[in-house]
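Before any comments, here is the structure.
Just one protein chain is left out here, and the rest sit where they should.
Chain IDs A, B and C follow the sequence of writing; residue 1 opens each chain.
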Amino acid sequence: MKQKILSKSDAIARIRDGMSIMVGGFGLVGAPLELIDELYRQGQKDLTVISNNVGEPGKGLSRLLEAGRIRKAIGSYFTSNPVVGEHVLAGKLEVELMPQGTFVEAIRAGGAGIGGFYTRASAGTLLAEGKETRVIGGQTYVLEYALTADVALIRAHKADRLGNLVYRKTARNFNPVMATAAKLVIAEVDEIVEVGQMDPEVIVTPHLYVDIIVQREGAT
Amino acid sequence: MKQKILSKSDAIARIRDGMSIMVGGFGLVGAPLELIDELYRQGQKDLTVISNNVGEPGKGLSRLLEAGRIRKAIGSYFTSNPVVGEHVLAGKLEVELMPQGTFVEAIRAGGAGIGGFYTRASAGTLLAEGKETRVIGGQTYVLEYALTADVALIRAHKADRLGNLVYRKTARNFNPVMATAAKLVIAEVDEIVEVGQMDPEVIVTPHLYVDIIVQREGAT
Amino acid sequence: MDRKHRIAARAAQELRDGDVVNLGVGIPTRVADHLPPGVDVYLHTENGLLGVGPAPKPGEVDPDVVNASKLPVTQTPGCSFFASDLSFSMIRGGHVDVAILGALQVDAQGRVANWSVPGATVLGVGGAMDLLVGAGRVIVTMSHTTRDGQPKIVQNASLPLTADRPVDLVITELAVFQVTETGLVLTELMPGATLEEVRRRTAAEFRVQLA
Partner (left out) sequence: MDRKHRIAARAAQELRDGDVVNLGVGIPTRVADHLPPGVDVYLHTENGLLGVGPAPKPGEVDPDVVNASKLPVTQTPGCSFFASDLSFSMIRGGHVDVAILGALQVDAQGRVANWSVPGATVLGVGGAMDLLVGAGRVIVTMSHTTRDGQPKIVQNASLPLTADRPVDLVITELAVFQVTETGLVLTELMPGATLEEVRRRTAAEFRVQLA
């Protein structure tokens, strides 16, 4: 059996300057905060971050942003962190914004071998400017392309040693879908159990999606 | 609270001649056999069936086919039932065939408000003839459109009175996705429990997808 | 009952037993406090919960149970948790019966601008665009004018639209407008409001069909 359990420093050491990184979490809920802190500690830079939000001032991904290590952020709602606006105005951060449903669907497409898809969301709005559209069944749909990344940092509740994952309540959010769409998937978990101790009916992320499991150090 | 539990005869009586019907199951595994039998008994005809297979001779959907009540079948693998071939050759059945992954993705799209999507599957083959293609990232993708239906007949293991569903093992297959893509969703279940008796983390089909619950009569 | 609660109470009258409802921030959040007797609704939040309950008591906060505003909420019996992809499939796919949202502007066709404030760099859209195109019925609840008295119901929106789809109903402290294919129709005056006042504070054409 492949050994997937690594220390957070060994896990994050796989990330190189310039990589694209998906990061789970809705705000800080379900965000892999220990992995993000380790990434902050190790110093990788010039990163493209694909995440619904970019942390909060002094917390989570915002620490990387404040240190000038994020080049581009792709997501749906950055308004809650004023640091994002400051960096955009200062020309230090490129931002790509999309409807939250389009954002998550593009990531799903990336993980599911779907090259692109047509969604009603944003049709006729500023966000669809320059995008291809198509009328289907009398309504205008916008063409959106798949999103993938070099790495996904996700947060789960429990893993078994194979890498099967379950989540906790609304901390699930973007984590399972990001686990499908990156070349290297690193999961920060509260607890690791033996193979066979998870009910096969309730596993949310089957182990084929998970490369590395990191046990959280902090209290959960 | 809305009353969603009905007898199978009241549930199936909602189906009219000429309707399109999604039917869950991989072969007979996870197929809503009691609902299909009731549909056979009630006599609705001129049906379009959207199902991976069309039963087996004398069983499941094949009974409807043999009685000449299916006009068109949309699915992925009809080879296992020789009755399908006979009816096609006799000009009594129209067939629309697609790769199994495209079939299930089209249904998912129908339920998820996605108008169409690009898949690699079938590119350069007979099944893609006459379909639009697009090169994305250097590879050819085929444009496929969403599938929806008037009714979905699905099979689940357990329901609560609100209509939350869980499935059993590989009997899950197409059932959860079909539950998202039809105007009227009727679920045949082994057991009905009270609200609050299902773990909110393990519900596969949230109740907003389910209109009618029918308790199976037969032993499971 | 203050103005915001009156608007929320009027919106609650629109809900039917069994409806799955997504509530935006602000006035919409209060709709849940005004449900008529016998009407059970199921609150959906796009971050992955169907069956949102009221705010938790102090000391009973579960940091993993939040709503789309990232505020702590509770879960109700029969609820379910799911990932964001399924949550937006529900929204876009028409499985959320009613969305109740705030708006910065509504135009004469009933289209809404509610995601981008004037002048600022556009940095957030969230789930608004998906809800506006996908929800079965969309109800706008908002104050009739801005803080400085400017009409929010306008002939043409000066702010960027959130969707090409018109909403179904607009409820303010002064009036209720139904949105039809031919534009806005004033169908109700709220208690104490006059037609003259509505006309004065509205900058869009509308027809009047009071009951």
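Please note the rule applied: contacts are C-beta pairs under 8 Å (C-beta built on N, C-alpha and C of every residue); 3 or more make two chains touch, one makes a residue touch a chain.
Everything numeric here is computed off the predicted structure, so don't read it as measured data.
J.: Name every displayed chain that the left-out chain is in contact with.
T.: In the entire complex, chains touched by the missing one are A, B.
J.: Which candidate, A:Glu105, A:Glu144, A:Asp160 or A:Glu188, sits in contact with the chain we can't see?
T.: A:Asp160
J.: Return the single residue from B:Lys8, B:Arg172 or B:His207 that touches the missing chain.
T.: That would be B:Arg172, which touches the missing chain.
J.: Which one touches the absent chain: B:Lys59, B:Arg120, B:Arg134 or B:Arg216?
T.: B:Arg120
J.: For chain B, which residues touch the unseen chain?
T.: 26-30, 52, 76-80, 84-85, 88-89, 95, 97-102, 104-105, 107-108, 119-127, 140, 167-177, 204
J.: Contacts of chain A with the missing chain: which residues?
T.: 1-2, 108, 110-114, 160, 162, 164, 180-181, 195-196, 198, 200-201, 203, 206-209
Keep this in mind: only the chains that are shown with their structure count from here on.
J.: Please compute the C-alpha centroid of chain A, do the same for chain C, then give the distance between them in whole Å.
T.: Centre-to-centre distance between chain A and chain C: 29 Å.
J.: Averaging over Cα atoms per chain, report the distance between chain B and chain C in Å.
T.: 34
J.: With centres defined as the mean C-alpha position, give me the chain A-chain B separation in Å.
T.: Roughly 32 Å, centre to centre.
J.: Please output the residue numbers of chain A that touch at least 2 other chains, ranges allowed.
T.: Where chain A meets two or more other chains at a single residue, that happens at 105, 119-120, 167-169.
J.: By residue number and range, which residues of chain C touch two or more other chains?
T.: If we look for residues of chain C contacting two or more partner chains, we find 75, 81-82, 88, 91-92, 133-134.
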